[in-house]
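One protein chain is absent from this view; the other protein chains keep their places.
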């Protein structure tokens, strides 16, 4: 398996870092893969675009940061403007239609999806927006099984909220479907 | 002129350090001599025997401490017991009869003088005890003129007290007289 | 999935390792990028009946753990640059009074407030010389979570063995990065417990009289032996003394107990050193970038090797000299102006072989930074 | 007797020199053996309309002088080991913000409370590396009162020239000893005054933009230019920045402005070096014992010499190397475990020539201590 | 001069979170200064480290952004060396009363003419939500995950007992009162302490289920009352707002001038 | 057990000057402990640096002689890690309230069960007579050669406002009262502050022309009065002696036990 | 002094963070947030120029200009 290098970006409240952690944790704990997650960190770095790097692989990972992601997710305009140039040529660039108006074409498979809108329509809870995004990513990359994500979620959130997250994950999976490269 | 190395020792309240400073200052400011004064120092070193070293010379003084004094003054028993062994063979050892009972004989000219007692009888003020001791030292060593001492005192104490100090100095000079080696 | 496989932040790994070592007292004050250590301690300690204290500042935190260590507990505090500077006076007290404790400094960009959220390795020499007066110190670091775990345990073990504070010099990248950790079964890693005196009640106990083997058995405050602890020079009972023999004896003891055991204290890892023509020397997170370069050059048959230092102080001069004996070039990879570079130059023969690959702009050093230096050194230019 | 001949304690000499330099603000907290500096300042400063502040601790003292320097004053604080440790964080702030100030450390026995009333030179490397993060520093010392006077003035001059804190590392013997001082006429020793910007009101002023000559003109707080001062990495206006170019630029500037001027900053004295076979290297009070030995051996025709260092940091490597080029033996005379010894070894060719004559028992090193080492080195035994 | 003339527009929008009370403090403080018609060159703002302390970067005065907890010590040096300047020292609750507590009580004791403003959000915002000495018993924070057992200081009582000669408290809901109190505090000759309860929706609010910034302001409205109000007598739990102390006492810098006089008289 | 059984005789005569009040504090403290019949192994004395702090070297308890101003921080670590021990923390006025002021107010705020004794001689004795935060306006010290312009803290008021649950004051003249108060302070569960005015004839006395130790004790007798006495009403300048605060409040260590319970319940 | 009359609400969309404080505490409910969570004057004519929005805005993003 090639190392998969991903960057999730957006704004503080959107939970991109949480999504990154869930993804990497799922890979490590439930898919016997090796993963490293890191972030441009911290409350003192408040404001501006948040970014989290994830590398998933079946072999040892030394350098933990991502320079050229083959999967780049941008959930705000600021994040998009800042990061779209770093996507690996031929890589995958995922944006949300509500928050990002893509301008120039990046040399990558570019997916503009109405993730936020759909989540709000079908579930109405913005908190699970990031899980929907995860659904898109795993279905597009075929990196790991949705069950693994759900297993992690079980350890992190109250039972009452699981169903909502499952739905959101499915919505994302559905949107991602057919795009798997 | 040979370097003259002196150690004044006693207890906190007796003013041996002040005496040492006055002597050295007088030598430097009013006799164009070179002098260094130092002390085993400080309030944090409270209790035990106080000691002050003075070196007076007409040539440069590098090492500022006294290892073997040729003049040693001890104003308490504790100071005597602690320091009498260091006096330079053939040197001068001055003690006060009220505070010190000398035991073994040190290889030095040993002078036991009733300085305190005389000062109390003639002046009745213990504060000038140390000045009397200075009188003894300068008359015995012929190191410098009493006027030089008085000049320093003028800069340090209120006019009202000068006379008392002058008397005490004279008492000391008188005791010292005839002993000059 | 096995209970003891975890996916954690380096800071959390440090906490789990401390608990594994038997820590049950922590006092600290929040500061980026070390804060998660305090936060995770606040959750975990009460669960095992231990105590977590958030003090009014770093000075108080350092003082509190010293007090708690004296009653017989394994203790830790954690901070970053500014807080570490504030701890220096109390750290010196722990050195002078020989009280075991572990201080974590998760390094960020300095000097001063610097770059609170960026990575740096700028406090290496402060860890060595930050406290006033002559002294020796043990300081260690690590580059990956399994090592963070083992090094933290080693820190507790060395603190007890030598009755001394031990400093863990992590950095923002290792502290905040998440990766896999496998927690060994209890007993999987040997622990050094507090060496307590065998002297019976009523018999004269000497808190500062070393045994043959150099170790000083302790007696818990509140126990049957009442003694004195002071930051003044002191005799074997712990009472102040300015007797020159006593002073010189203690002065030398404090330094020698560490530097005479440099090889026992030294922890390091070697990668492909046997035949290496170019040796990279690195530590902490920058060792990951260095290893990245080494392994990927090796696939091209280039004879690169890496010496990763886990123990920084006392500096393992002899080991470094030996390992580097046959290297054509030695490149120190670190994120400061060359703090370990100086030590390496002192260690090896013909120091002209030693080069520096560093970054001081707050950006994590990456493989290309190192590759470029190698090209330059090898005369290949940009 | 001429007005300007005085018989003073070293600590008082330091005060008189500071006043001669134009100091008019001092903040401090008492500690043996530096207390007389604060006490004498308390008497003298109000006499010239200056301000003396006794703060609640050393941290506050350091902070207060930085604030006062910003309004355009020459400032100083004074302390000893424990207080110096507490000042490290704020000292780092002054380094980062490039604010001129002078910090006196009258050294006593360490580590910790150590020996408060005894002499030591144990804080030399702390002065270099005590604050967190990479940085450079200027530190100086002296062995006699005329030198204490001149070195203190030099400290103020360098602080203004390089916009940096300067540390004066005196010791208990020099601080408490009394000897003659001749105070030069005003103007006798040139003073470097605060370099103020020529930028006019309303024109954009850059507090952190060096001129061609590398100096950074200042503007007094309360004056016509409003700007920002921060301990974060900052741009030329003083506003926070984590732009890697800006960070690296400032990082290098802070270090280079000092180490690139090592020879201009270096102050030292040579005694009989021309033909010396054995060179003693010393500084502070121990240099007096060293000179004693040298002069008294010279009378016996032995070829001894002394290199007395007044500037310790940045260490004058090149100068030491050159001066020692032809010496058979080099003996570093100091009162610690060899803090300057390391620098000398790094400086000279074939470091095997370098030996240490030291004392670490709180007793002032005396000529015999040095003579014995010389005998041993010369193979004459005890 | 308009409020905008007192700020450094190029750094806006500021770094504070949406709805952060610190922005309201900034807003009101500027209006107080505007009403006093002060000259920007006569004002020095000294701050420490924290979200609150970032305020100094946004105002167009002489600004000194120092280290955590020490702002008042730096400010003391500025004031003593240049007594004619007006010194404003905004501080977070941790900055002022955790690590900075000693400088706080000593500045008060000296009665040096500095205006200290405690932006009290009852949490460490900058480091992500640890409890502070003003959080209070029972609240939740990242370092008090079960509940906080530390009692809180009463800033007003502490400032009083330490010697502050002007002591007041209000909240970010009561903006006109902030303006009024800060005006008086600046005019007061001596050490003045103004505690302003300021919402941190991001950490304190979220952790303690106090809802949005709006909800937190509502709470300030409901849980506070003017000093000595009837409401207070009926419900002692209410927090009093207003000026608690305002007395004339010799100020430190002018006291020091007397020392200079004595010394110059060779007394 | 006799008083002598609580001391380390071999270090006597102690290092304090003739007539130093610190010796009287030592004397009375030992009698209080004797009356309580405490076991020496159950007592930890933590002190800082100063003449006063040397007291820990003379008593036969577990003794921790720490660094200047930090005794209460060390003591907090000892107490939290071994709550069953009795912790005594004697401090000088500089130690407790200059450099140590922050630890003082925070220990009080937490109401941790420690007995803090302020040996208040209104001067820095160990370093030779500089003014302290308790010296008071107008006094003379080596660092206030003209006169002191710093106002002093009222230890009682400060301790109260910070949260101490036992606060008392007396002098070295009133030895029975010292014994009585220290007894109660030790028995009190929570943070107790006992201020004992203690003469320093060597520095404070000499500099301020207060004469010998005897004269200074006479002065304590004349210038103090029991709390709320008639004399106080007639002469407000009199300093009140006695117990100002004594209230039951949850103590910090026992509060922490609740946290452990919650955490273990997996709550 | 005569009641001030509204000229316009000057809203700085780049500074507004949509916290809703001005919206909530406007006595006349003049303001609203748009879909981008920026404030706008939905019922400008109801504005009584009390300037409470201007005073309470944590971001200095809204100003009332009067005639």
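Letters A, B, C, D, E, F and G name the chains as they come in the text, with residue numbers starting at 1 for each one.
What we mean here is this: a residue touches a chain if its C-beta (ideal position, glycine included) is under 8 Å from a C-beta of that chain, and two chains touch if they have at least 3 such contacts.
Since this is a predicted model, take the numbers as computed values, not measurements.
In the entire assembly, the chain absent from the figure touches the shown chains F.
Across F:31, F:110 or F:207, the residue that sits in touch with the chain not pictured is F:31. Residues of chain F that touch the chain left out of view are 3-4, 7, 12-14, 16-24, 26-28, 31, 172, 175-176, 179, 212-214, 217.
Here is the rule we go by: only the chains that are shown with their structure count from here on.
We define each chain's centre as the mean of its Cα atoms; on that basis chain B and chain F are separated by 41 Å.
Chain B and chain G have CA centres that are 86 Å apart. The multi-chain contact residues of chain G, meaning those touching 2 or more other chains, do not exist; every residue touches at most one other chain. For chain F, residues that reach two or more other chains under the stated contact definition are 67, 98-99, 101-102, 106, 126-128, 133, 146, 150, 256, 259, 262-263.
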